[in-house]
Structure formats: C-alpha cells, structure tokens
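Only one structure is covered here, and it is reproduced in the block below.
Omission of a single protein chain aside, the complex is shown with its protein chains in their original locations.
As written, the chain order gives the labels A, B and C, with residue 1 at the start of each chain.
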C-alpha cells in the first residue's frame, strides 16, 4: 500500500523508541527535502519544515504510542509518491481523535500542544488512521 | 536475516537506479555515522568514509547491476547491529568475483578501479554474495 | 547538553551551545532555566544564536522560563534567533509573547 507503482523513492526506518534518535530521523527527512528535483526557491524552508513535522510526529509516537510488545521500536516511512513527499509515522498505542485536537490558544501560554499545530500548518494533507500495522499519522506535502 | 534481534536501527532504502540519488544516500549514511553513540574522536572521518563506501557501492550497483526487471531501483540497507554499522547494497546483475578485484596499480594511473579499494580500505569486513533477493555487497564497520 | 552560564552587569546569561532543541534536550533546558531562577538569577537572557532548529518542546521550555520570570517579577529575554527559528515563533505567534533581541549586545544594553 505504501509502495505503489508511482513511488519514486522509499525510506523505511526503524529506530528505538528513544528521543535521542529524533535528530537522526529529522535530519534524514531534511536531507530528502533538500535533494529534491528542481530549484524550488524555498527548498531550505521545506527542509526545516520536514525535519520539524517528522520530529513532532515521532516525539508523539514515543510519548503516546507505546502500548504493546512492539513498543521499543518506532517505524517511519519517508517516500516520494507522484508529486508528494509523504511521511508516515506509526505508533502502537490507543490512538486518538486527530480532528479533535484544538488549535493552541495563544492566551493560555501552554507549554504543550503545538506539535499537531505545526504538522497541520506545514503539510498539505494530514490524516491519522488505524491500520493492521498500528496507527499511522500520514502527512503529505506537494513538491511540484 | 538483516533484521535480527540485535538490530538496533534499520534504514531500508529504495531509490531509482540513477546517479543523482548518490548524494542523498551518501548523506544519509554520513548522518547515521555522525549521530552514533559516544564521542569517538574520529566521528567526522567515519562519517566521510561511510558516505564514500556507500557512494562507491551504489555507483557500482547502478553501473553493473542492472540485469532484470527490477533494474530501475536500487536497494540499500543501513543498520546498526550489535556493535557494527552495516551497509548492504543490492544489485541484480551477473555478479562478480569480489576477491579477484586487484588493488589499483599506482603506476598505471588508471582512471578507474578505486571504488572497491576504498571499500576494502575503509571498512572492517566486506563480503559479496548471491542471495535470493539479488547480489549483495555487505560492509561492516565496528563502531565501539 | 551544552549550556553555558555567565553573569553580566547583574544579569544572568544562558548560552545554548546546541544546534538543535527538541524533546531530547528541551527538558534539560527547562530545568536549567528554573534552577537559575531558584538560585537567585535575575533578568535572564537566553542566547539562541547557535540554535538552528527548534521544535514545540523547545518553545515549551522557553515558555516555562517566561512564565516563571513573570511569577518572580523578573525579566526573561531571548537573543540571537536564527531566521528559521524565529519563523517558528512567528507561526505560533510567540514572538509577541517573548522579549526578543537581535543579538546579545542589544539584549544586554536594555
């Protein structure tokens, strides 16, 4: 399903469920964005944004998604499909209602709750769903 | 087989069989080496070396390894297994006698023939073998 | 995590010597800021000049410092934000919450 015939490139990453790997995963996503075709003017901004959304999603998978025997590893799929850069981050927790997560209220000055906001703001299409291989947060960004 | 119980981290990469992806793959390998545990003094040299051996192996897989219907994609596995950083590059060509590749003769000044030499010089263990999923050049470097 | 503390004209300076602030190290940053206040530090200036990347947990750690400073009726300022880091403050509208200076000199001149 994730590797369709239009998949140009696929990185299937499995790392320990530990925050020390955030940098590596984020940097790989950044590298991928940077090495895309064409000379999009905001390539460097896209690279940062990809690093950020992957970092936020993996942080959540580590914090909320450890519910069964597979909990010691996190799976991240990065791919280019048609003209989308796709990120899929799996978690094996109870899941949550993605659509119900509120936009952060600036007056509250809460220290948390800006991860999903970043993901929604910076990606073109975001979806959270349950699959046979765990819950997956799927994020897409058009790159052409 | 590649993902044993001692595998700490696994990157399974599939890219088009085109040299323009060498930079991306090399940079990912470099990133992995850079983000390893511990404060090995020659971390930056290791990062360069990893980038180089992956680049050389993928170049060969592109140049010599395109023999059947899977020829449009190259598979690269990067992993940390026990205390080894492992690189596996698959090709789907006729294969070759790895042990028979000679050390480059400096007096000949040949423009070619230094890729396998770099791989042998910079990695601790190198092996080329035929498997069910194609030929694989397996390279290991101890990281502790 | 590399954090350097200095005293300058009665102000406490915290220099973040990391390229990246994420959930792996933002807890430590938050704790260090709180500790500086607990130890009597006043008018904290956090130098983020080396930080190339910040995520929501990094913003959270800084917000914790900001709120703590308000409680203690003292100052809390940020200096040296890289353009892409600054963009994250803007996206979350936090640039209006924090006292932000282009560089250390401007922050200390106040």
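Going forward, contacts are C-beta pairs under 8 Å (C-beta built on N, C-alpha and C of every residue); 3 or more make two chains touch, one makes a residue touch a chain.
Because the structure is a prediction, the values reported are computed rather than measured.
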In the full complex, displayed partners of the excluded chain: B
Contact partner of the left-out chain, one of B:36, B:52 or B:139: B:52
In chain B, positions touching the absent partner: 19-20, 22-23, 26, 44-45, 48, 51-52, 55-56, 59, 62-63, 104, 106, 109-115, 117-118, 121
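Operating definition for what follows: only the chains that are shown with their structure count from here on.
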Shortest walk length in steps over touching chains, chain A through to chain C: 1
Whole-Å gap separating chain A and chain B, where each centre is the average of the chain's CA atoms: 27
Cα-centroid distance, chain B relative to chain C, in whole angstrom: 42
Junction residues of chain B, two or more chains touched: none
